[in-house]
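One structure is given here, and the rest of the page talks about it.
Partial complex: the chains shown occupy the same locations as in the complete assembly.
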Amino acid sequence: MEKLKVVFHINENEKWPVVLSNVKNLIKDMGEENIIIKVIANGVAVSCYMPEPDNQRVIRNVEELSAIGVVFIACRNSLMGNRIDEKTLSDTIEIVPAGVTELVKRQSEGYAYIKP
Amino acid sequence: MEKLKVVFHINENEKWPVVLSNVKNLIKDMGEENIIIKVIANGVAVSCYMPEPDNQRVIRNVEELSAIGVVFIACRNSLMGNRIDEKTLSDTIEIVPAGVTELVKRQSEGYAYIKP
């Protein structure tokens, strides 16, 4: 059976806890081998990727979930708009030119869309 | 013609009025025989399914819309997270192990996604 696929869209920082919880519940329920998950952050939500003390919980989760195959993505437009130097971000975070393009292309490939 | 299909996703209690209004408008516009509608509640939004005085308006709508075929779904993870005993909920509400899995699977079957 073909794996199911999903993009989670986050554009507000206060949604990080629910996005991360949703991703974990999905993996727990389906098994990490049965689902392809991408988390696409744009707007101000990209700022939680910055290696700063306030973001420790998000960053630890990003590292742990990346290790089992979840792909975390940042929108370059949003990084620039929030004056974040992409070189400061962890290598595990994928940078794309535009988060919205990514959301459109993935859905055209059969990914489901969830906006927590 | 194959029926159109849609999942409404709700994860915040204050969104219940707009979700219910959207569902009614969709049925009024398309005809209940032409559309399959599922409402998937996760996060704190499952608490409006509890048979309590404050939830009367939601529950009455859930009963009326269920009677014409709309399926209302609660995420078990969210029920447990909000310490809600699923045995207290109306039988018309379908319980699924994880709301996010339901959102992914339905979209993979061709359901549209709407987050009011």
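Quick notes
Which chain is which? They are A and B, in the order written, and residues in each are numbered from 1.
Definition applied: a residue touches a chain if its C-beta (ideal position, glycine included) is under 8 Å from a C-beta of that chain, and two chains touch if they have at least 3 such contacts.
It should be emphasised that the depicted structure is a prediction, and the values quoted were computed from it without experimental measurement.
Sequence-identical chains in the complete complex of this entry number 3, based on the file rather than the 2 shown.
The criterion applied here is as follows: only the chains that are shown with their structure count from here on.
Mean C-alpha positions place subunit A and subunit B at a centre distance of 26 Å.
On the subunit A side of its complex with subunit B, the touching residues are 4-6, 18, 22, 25-26, 28-30, 35, 110, 112-116.
Listed in rising order, the residues of subunit B touching subunit A in the complex are 9, 11, 42-43, 77, 97-98, 100-101, 103-105, 107-108, 113, 115.
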